[in-house]
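Every protein chain but one is kept in place in this view of the complex.
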Amino acid sequence: MAQTDEDDPLSWARDYTPILAAYQAEYGETTPLDGYTIAFASHLETKSGVAIETLHEAGADVLFAPSEPQSTHGPVVDALDAREGITAFAWEGMTDDEFDNAQHELLEEEPDFILDDGCELIAKVHAEHPDVAANVIGGGEQTTAGITRLEAMEAEDVLQFPVYGVNDTPMKHFFDNVHGTGESSLTNIAITSNSIIAGKDIVVCGYGYCGRGIANKARELGGKTIVTEVDPRKALQAHMNGHRVMDMDEAAEAGDLFISATGNRDVIRAEHFERMDDGVILANSGHFDVELDLDGLEELAEKTTTPKEGVTRYHMPDGRRLNLLAEGRLVNLTGPYSQGHPAEVMDTTFAMMFVAAYDMLVDDPELEPGLYNIPDRLDREVASMKLETLGLSTEKMIESQRAYGEEWEHPDSSF
Amino acid sequence: MAQTDEDDPLSWARDYTPILAAYQAEYGETTPLDGYTIAFASHLETKSGVAIETLHEAGADVLFAPSEPQSTHGPVVDALDAREGITAFAWEGMTDDEFDNAQHELLEEEPDFILDDGCELIAKVHAEHPDVAANVIGGGEQTTAGITRLEAMEAEDVLQFPVYGVNDTPMKHFFDNVHGTGESSLTNIAITSNSIIAGKDIVVCGYGYCGRGIANKARELGGKTIVTEVDPRKALQAHMNGHRVMDMDEAAEAGDLFISATGNRDVIRAEHFERMDDGVILANSGHFDVELDLDGLEELAEKTTTPKEGVTRYHMPDGRRLNLLAEGRLVNLTGPYSQGHPAEVMDTTFAMMFVAAYDMLVDDPELEPGLYNIPDRLDREVASMKLETLGLSTEKMIESQRAYGEEWEHPDSSF
Amino acid sequence: MAQTDEDDPLSWARDYTPILAAYQAEYGETTPLDGYTIAFASHLETKSGVAIETLHEAGADVLFAPSEPQSTHGPVVDALDAREGITAFAWEGMTDDEFDNAQHELLEEEPDFILDDGCELIAKVHAEHPDVAANVIGGGEQTTAGITRLEAMEAEDVLQFPVYGVNDTPMKHFFDNVHGTGESSLTNIAITSNSIIAGKDIVVCGYGYCGRGIANKARELGGKTIVTEVDPRKALQAHMNGHRVMDMDEAAEAGDLFISATGNRDVIRAEHFERMDDGVILANSGHFDVELDLDGLEELAEKTTTPKEGVTRYHMPDGRRLNLLAEGRLVNLTGPYSQGHPAEVMDTTFAMMFVAAYDMLVDDPELEPGLYNIPDRLDREVASMKLETLGLSTEKMIESQRAYGEEWEHPDSSF
Partner (left out) sequence: MAQTDEDDPLSWARDYTPILAAYQAEYGETTPLDGYTIAFASHLETKSGVAIETLHEAGADVLFAPSEPQSTHGPVVDALDAREGITAFAWEGMTDDEFDNAQHELLEEEPDFILDDGCELIAKVHAEHPDVAANVIGGGEQTTAGITRLEAMEAEDVLQFPVYGVNDTPMKHFFDNVHGTGESSLTNIAITSNSIIAGKDIVVCGYGYCGRGIANKARELGGKTIVTEVDPRKALQAHMNGHRVMDMDEAAEAGDLFISATGNRDVIRAEHFERMDDGVILANSGHFDVELDLDGLEELAEKTTTPKEGVTRYHMPDGRRLNLLAEGRLVNLTGPYSQGHPAEVMDTTFAMMFVAAYDMLVDDPELEPGLYNIPDRLDREVASMKLETLGLSTEKMIESQRAYGEEWEHPDSSF
């Protein structure tokens, strides 16, 4: 059983991750993952710590590494690494090179399964550790950005093992992306900038699940939101949800605060920085720190200063000052006050990651290499567990309803 | 070209359906549907009228019938029926039997293509006109309820021709279901009952696209919303969106206003009516009038009266009075003040129906019998046209972004 | 006791006006208003009907007239007029002249008290019936527009009797203006135009209680709202609530739908009509039909047509068409589908009017002529009754809290 004393850095998170707690209680007895070694990459903090210990409680040996070099909380890493059967390839304050090396070292330990965040471990094992990849049973990936990479791998037909795209399941994107990224992005921007959301012209780049969460919540708080999108259908959705829709040239002139959430690169570029007002705030809630073209911004600026912790101020030759939060890294995860995503949403996401591993390793659906959606039954299982922990009831179908859904002639409908 | 004088009953709707107007302008010249006979079932009013004339302008002969007997606007039917190449199987005030017969008569005219709403024509042609079905080239269906029936037909392997499930495309359900049904349900309930949304305990049964639109908008207007759902994932979504989640037994006791939007039957039953407070309001925004068990309600009541147009009051033996709007038929389409869905959302839906017909008849993808999703390219085409008519711009992808989405190794990412 | 059979046109409204029902039950026994004649002006429909019968049940003779010639519901007038002790100076379809004459005739009956809506009766009795005015004991006024007129009368020192400004009490403006006018304006605009709120650029002129209700609710429904205001503080409030703030010249170019709610005149003028797009919708939710400069609009237009019931289309020489709803009269009260304000909010407003009359006539605070705020105790009394009818509980102050509010040294505060 997991420790529960108050000095345990996971104590608080454990209370707000009730599904993981239930899995620990259930599988801590039966240890169904005995004999498997699972690699786990994630932002390393209290909630991912609970996820790691849940895999471990269920019997697995766990190797873990960060998915991003700046978001690691040292005490969590140390507490986990101290347990037998858990090995850390991580420490607080890693450089980019150390981060890179640590992932390679982890892979050399030949994990049976890879639970990834951004597809960095899965990409590396295929690109540089083909012998290891050949023996991996399967994997899971939790981010939109990672799924995009996996789709590119699928298109090139290079995947050596089956991977569950956990991000593409309702239990992930409707909770983690919309609510988790949505709330934590705005919270961290507000605290880091000590500025208000209400009344601001706020440009959200991208109206996927994350962008939608950010834009909708910013609007609810009184922001005057503007959305830029490349997909006309998402652009129309934004329009109908009350966001102004513009291209980036126009939005650059209108915004007070810019938040990128596309999962792509070069979303805000020199040509846009040139059009912005003095004093604007720039933040990234997408994935890697390439969403904003920071090289382009650097080139435009005369100098940079740090007027407040977590803020880099770019001084333009014409006197305008552009304020970048969290060095252009994920503002909700790497900002100076960041606590990561809210625990309750990570409970759902990590529960999906857990059942993805459990399903492939224990129930073994015998999948060919490739990218797969999480089966609906796993998604429903996690949803039902969450509702149970919340004390909420679904309505139960009665026989006439089940029959109604299966017939098509409706002989007794009176219209 | 369509008439534009002010006495034309379609004049107003035509102004708020700019995509259909654009199709009329484009295909009115080339008449690509020449030689085809298209059956069209829908709630028959001004917007569906514009859809019918758009098919006709594009060259088709059109046979139309109502999808629901009570929602027909006579002047629209008459104006269309007067045109050569358009034949009405409809009039205002049809009985259920006349409605049923008219659909059969329409099918005996042997249409080449069927655009349906609720799957009644498609079900009938399979069940009772097998010779006609054998020659139908294809179909399209615009409602969730209709898709459910088509899935049942698919499961029984009885479909004789390919059908595009227009409802299952983002351009349909994010606009028509969420915004169209959402706004028009609340508007019609408020007007018909002369009652306020703000402050009410409002039970929405079902959290699909329609239920979500209704519940979210009711909440925005100050309603204290409660959602009942059979799917645990949708129940959780409702929970995270700030709705209280209950089973129907509990909700029956808590609600002031009940709105059913499930597409199923017997959602609110005798056991629930028994628990309700005096003065509650009952409405159906789902599909057929079977969502509320009206037979059960009738049996419980001592008598019914009509305290206000559009309201049937059921007097219970214990003195409680339950107020049913629009006889339990679709409150947004058949209520006494109903104008149907807002024109702008029907523009999108009917444009999807138009391109579904155009694609199968003109571009001919040579599909086997079965239920198909609308191809993404058609969905995007309609979205792009809508944005154009609104004067809104999408952001254009640049080369580095397109490349980024296709590569998976990200050699130059600095995380 | 009031009639309760189902053929009574007030039956439905009575169920949704529980405070008035409670007053009828209480004062129907004691008839404290015996011997007084009360003049009552209002939009005459089911809820004002219940207000009239409540005064009558409490013992008063009631003389009633419309406050606006177009909003009268005939069956309500007839049912009330049939009762002894109630006299109607109203019928459905009055002309402006008939409306004017009826008010004079009413005043000639020498009422003891005047409950007014827009201050027309009070203004007329002062301007043209000075002998009657001399014997009036007091009055009450329920609208912002009426209060403005009363303030002008107060400034000129012409008021002959005390008047309670019912509009200026929280129980009136936070409910009737914000929620009643807010919801009913949007509902009637949506139904009359068969158009959608979501996605529209909506200009609300004025950010008083009514404008705030309309603008905030329009924004919640997905409207992209713009507010024009003359008061810089209200303009800032609108800004912080997420509305774009502009002057009317700029707003005229940006809007799809314009709603005036200022209580003033000439808010939208020729210079603004000139800048508007083809197809815009114009509505008035303020007070009199002078908010939009209709003479100016008429002069600009080549012709007008009626594309839909309740819509007047002004055809500009350059081809643009501007669509005016409800002839520029109050769209929520005089539109073709209007049921007036929701019953629940009128319950509160008419209860305030009732206690205003009761207080001056029965409790007699011996006020000098002038305009007075409703005393807080009356406001609280109505609020408490409403909460009771809703089954809601307030928190009760405990002794330490009452003491805390009265001391200023806080010797035991530990900060």
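Chains: A, B and C, in written order; residue numbering restarts at 1 for each.
The criterion applied here is as follows: a contact is a pair of C-beta atoms (placed from the backbone, for glycine too) under 8 Å apart; a residue touches a chain by one contact, two chains touch by 3 or more.
As the structure is a prediction and not an experimental result, all values here were calculated from the model.
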Of B:Pro18, B:Gly49 or B:Gly199, the one touching the omitted chain in the full complex: B:Gly199
Candidate in contact with the missing chain, chosen from A:Thr31, A:Thr305, A:Asn373 or A:Ser400: A:Thr305
Chain not shown: contacting residue from C:Arg14, C:His73, C:Lys308 or C:Lys386: C:Lys386
Positions on chain A where the hidden chain makes contact: 6, 11-13, 15-16, 46, 179-180, 183-184, 187-188, 190-191, 194-199, 217, 220-222, 279, 305-308, 311, 313, 321, 337, 339-340, 342-345
For chain B, the residues touching the chain missing from this view: 198-199, 219, 221-224, 239-244
Hidden partner chain, residues of chain C it touches: 68-69, 96, 99, 119, 123, 127, 148-150, 152-153, 155-156, 170-171, 174-175, 178-179, 205, 228-233, 235-237, 239-240, 245-248, 250, 264-267, 288-290, 329, 379-380, 383-384, 386-387, 390, 392-398, 400-401, 404-410, 413-415
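We take it that only the chains that are shown with their structure count from here on.
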Between chain B and its twin chain C, rotation from the CA superposition, multiple of 5 degrees: 180
Chain whose Cα centroid lies at the greatest distance from that of chain C: A
Separation of chain A from chain C, taking each centre as the mean of its C-alpha atoms, in whole Å: 51
Distance from the mean Cα position of chain B to that of chain A, given in whole angstrom: 35
Set of chain B residues in contact with two or more other chains: 179
